[in-house]
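First comes the structure, then the notes that go with it.
Note that one protein chain of the assembly has been removed; the remaining protein chains are unaltered in position.
We just call them A and B in the order they show up, numbering each chain from 1.
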Amino acid sequence: MASNNISNLNRRRILQGIAATGAVGLAGCLNGENGEADVDVDDALERNEVDIDAIQEGGRLEFALPRDSIDDYDWADSSAAEDSVVFDTVYDGLTTADSTGETHLWMAEEYEPAEANDVSVEDYAEYMVEMEPESVEDGVPSFDLDENNLVIMQHPDDEPEEGEPMRVLTRDEAADAVEDGTFGIRLEGRLHEGIEFHNGEEVTAENVVRSYDRFVGSVNEGQWFDSFLHATAPDGDDGYTFELYAQEADAAAYLELPPYIFPSEHFDVPAGDLDPRDDGDMVPVGTGPYEIAEFEEGSRLLLERTDNYWVEEVGLENIPWYDGPEDFPERPAIEEINIRFVDDSAGRSNALEDGDVDIAYELPSEARNNFHSSESFAVSANPAFGFKFMQFPVEDTDEGGAFAQREVRQAVSALIPRQQIVDLVEQGWGDPARAPIPEPASGMGTAMDYEDLESQDWAYNVEPDPEEAEALLEEAGLERPVEVTVETNSDDEERIDKMELVVDQLNESGLFDAELETPAALGDWTAELYEDGARHDSAERNAAAVIGLAGTPDPHGFHQVLHHPRMHNGCCNFFFPEGALPEEFIEQMESCRFGVDVAEDPDTRRQAYDEFWPEVADLSANVIVDYSLNTGTVSNDVVGFNVHPQTQAILRYALYNPADQQITYLDR
Amino acid sequence: MSTERGRIRITGFETDHLEEREPDTAREEEYVEPQSMWRRIANRLVRDRLALIGITVVVVMAVTAFLARPITVSGVTVQPFSLAPYDPTATAVGGRHEAPSLSHYMGTDRLGRDLFSRVMVGGRYSISIGLVVTALASTFGVIYGSVSGYFGGWVDSVLMRFLDLVFAFPALVLALILVALFGGGFWPLVGAFVLVGWASYARIIRGEILKVKQNEYVLAAKALGARDQSVLFRHIIPNAIAPVIVQATLSVGTVVIGVAALGFLGIGFDPGTPEWGTILDGERDTLATGDGGSWYWWATVFPGLMIFLFVMSMNMIGDVINDALDTQVDDIGGGG
Partner (left out) sequence: MSLQKFILRRILASVPVLIGVSIITFGLMQLAPGDVVDHMIAANPNVQPGEAARLRQEYGLHEPIWAQYLDWMQGVLTGDFGEVYSSSRDASAIVRARLPETLLLAAFGWVFAILIAIPGGIYAAINKDQLGDDVSRVFALSGISIPNFWLGLMLMALFAVYLDWFPTLDPQTGLLSREMLWWLILPGITIGTAASANLMRIMRTSMAEEINKEYVTAARAKGLPKRTVYLKHVLRNSLISVTTVAAFLTASLVSGSVVVEVVFGWPGLGRELIQAIQLREINLILIITLLTGVVIVLANLLADIVYGLLDPRIRDEY
């Protein structure tokens, strides 16, 4: 493995030498006619600090959103990431995250895991009731229930059949179970007093409890009620204490359970109906620093700072963890935000250049680099949760079946030119994957320092290692070259560019005869992969699938979705139904998230992960290619902008977050 | 012959002097022997400068596309030449977005691939799809329209109704829907554009046939007992085919642009395919220069220019053919 001390210039030389097929050679042509020096990403990674005394109040910020309209104004029902960018400014949550991904209390003055029990579905059986499904489609039953009620779990022994009653637990019964002490984990919390919604209503425990009603019947219902069991307000609806219950002893419940907080006037609005374009009264109302002032079908959205932002009411000194300067503002500086919808990345870049917008993200890399080196603009970067991974079909088929052996999978992984991919396709704006989780998610995923995690000997290599690959293939005893296919979706050019580099490298080594295929656009292709027999077909063709995903601040978001049989035929486990991967592996993975010991003690959890990661690397059923860097580009009118690991927080975080003393203001 | 049998005697009907008479020169124009249609086309094409340029360009482009890279069919190398200086799919043969130079005539693209080689090979997709689609669509359209026009009656009504249906879809939208839904690639694209394109031919030939159907030679042939099929194919179609030929040459260009448009929208061929429209889609980002960046003009100008050149040449040829086939019409109108 090449040392990380090789300078960028030398690295490029080596890469050009490997990848070049013609005699273009190493001298002169490297930097192209433009003679650009290599892009230095480091100063983009540095924070832009703000001098509190220099802060200017007011102004209107023009923010470019990479979409042509708000998909769904009802956050409970929206599945578009860009919608969340806007709603994060309108709704504040119980917790907030800083730029390293660490979670802090926010609207909750107190919030922590209290008690956990090792329970499973069978323990709830005594509370279940018998119900006949209204209809059964594809083995999935649907029931006729009251509004706001839904089935949380089914008895595993009962097969859904039309006309046959089966045992289920709905929200009503869940309350009984909880009262009896049957629950996975209880999280206790208390809201600050005096927090007001934009409409003046005070936030009480009732808002926390009843907000879950809004998710019933929404597109995101499955996601929310996957682990949620019940919520109560021990001091009554007007009190401030709340208790959240999860179905299992789930360490991730802490981050995943808290809902978006809605005001009482919206409790009973059906999911999807909170859209002011269809009904002018249905304007989203939250506790965030901005409210929706003007909106128009697709073309116009203006946000205005609220007058009664709760941090001002409560006071920074009452936020338990805050230890920054006393005179740090208690609300954002910018008065208005005008959301400009610019779907096309080149268009966003041009708009930024022309001065039509002040902040833009997801720009073409070339343009972004030019902004970075320009005096009039600044780029901020931060390691993020996005990643690209390669998944192998592990079925041992008669034809093909090469990936049934882990040595072969490891060999492919050893040849992936991770550094070249980041350098050539992303021009340095990315991170070759060494560890199984990115830095922002490492808070709860390892007890080590992140650099230590990256230098473990089982870590992924960033430079291709043909010798190791050859040794591995020797062990596997396969005839060389092994014919393999790398598949990815056809509608993402950058991803395809990266895979072309991978294929080139595999062929270069002489160990593989690789080709790249792009079967279809993402939605169509994954639909094909989920079909019966697709997995078998991929194994026969030795076809590995490459996809990108955005993980979560909680480490489980990186491996559970890829490996767990429960996610088979859902995103993003294509090849591993029950039994495909070793039982011990699955159990070990689950024990990192579920269980009283990890749920109640984060340190135990971190250690559990540290024992788990070497297994993930060794199994190599999924290997990570690279991690994304979130970047945001701003004009010089914008001071103090820093980008957040979570794309959906990119606007909200920059505007105001005392955790890092983050505040942005306009200097015009 | 005896003309003296006690009956009326007729004299003065010797025709010899008539047959030996000199041709009449009183007419304003020389009498020109009507040429066969193909002859006329060839004549015009050879004499018209623009058409010559067009033909040259098309031939050069087709030949270079063919010879650009070796072609193997079932392991047998059918075409061994490699005019393209680089492998069009090889990345990093130059730096990213290098300007045109002696080593890269059209510069390089975002992955360091030689643009000239890519554009050369790209001609294969566009030219072949254009020709194949036109051949298939015109054949099918002609048969359909002929049947409809010749038999008339309810057959005609039903077939024309269906034709109206196809015409109600704008061509590109229908092709877009078909390709986006069912996937891209060479044959799916051919299929989509044939499905969209055959209708024009059908309508044209039907119109012509309606005109020609009443001509005497057709009635004569039928009176002599020729079967419908033979009348249709041996008499009617050859005389009605002229506008179809014009339409065909003009529509090759339309298909090429259509395929490139779908490639530009990201539908049709996989990204990375050196098809002209797909190259444009991949290089679209070069329009965003950021602040102080340079515009890599070659990445978008050259692929588009190729499309333009090819289509323009086909249209010039088509235009001249159009004129050639109209000439006869003009003469009749003017002289009579």
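By definition in this document, contacts are C-beta pairs under 8 Å (C-beta built on N, C-alpha and C of every residue); 3 or more make two chains touch, one makes a residue touch a chain.
Treat the numbers as computed from the prediction; the structure is a model and nothing was measured.
Trainee: Quick one: jot down which shown chains the absent chain touches.
Mentor: The undisplayed chain, in the complete complex, is in contact with A, B.
Trainee: Touching the hidden chain in the complete assembly: which of A:D53, A:D281, A:E297 or A:D532 does that?
Mentor: A:E297
Trainee: Among B:M37, B:L131, B:L159 or B:A261, which one is in touch with the chain left out?
Mentor: B:A261
Trainee: Out of A:T526, A:N542, A:T633 or A:T664, which touches the unshown chain?
Mentor: A:T526
Trainee: Which listed residue (A:R214, A:H230, A:H266 or A:R340) would be found touching the missing chain in the intact complex?
Mentor: Only one of A:R214, A:H230, A:H266 or A:R340 touches the chain omitted from view, namely A:R340.
Trainee: Which residue numbers on chain B touch the omitted chain?
Mentor: For chain B, the residues touching the absent chain are 50, 161, 164-165, 167-173, 176-178, 180-182, 253, 257, 260-261, 264-265, 277, 280, 284, 287, 289, 295, 297, 300-301, 304, 307-308, 311-312, 314-316, 319, 330, 333-334.
Trainee: Of the residues in chain A, which ones touch the absent chain?
Mentor: 68, 71-72, 74, 77-80, 135, 137-140, 142, 217, 219-223, 226, 271-273, 275, 277-278, 297-300, 340-344, 347, 350-351, 354, 356-357, 491, 521-524, 526-528, 530, 547-549, 557, 561, 566-572
Note that in this section only the chains that are shown with their structure count from here on.
Trainee: Where on chain B is chain A touching in the complex?
Mentor: So the residues of chain B in touch with chain A come to 86-87, 89-99, 101, 103, 110-112, 183-184, 266, 270-272, 282, 284-294.
Trainee: Can you name the residues of chain A that touch chain B in the complex?
Mentor: 15-16, 19-22, 24, 29-34, 345-350, 353, 363-371, 373-374, 376-377, 424-425, 490-491, 493, 496-497, 500-501, 504, 516, 518, 520, 524
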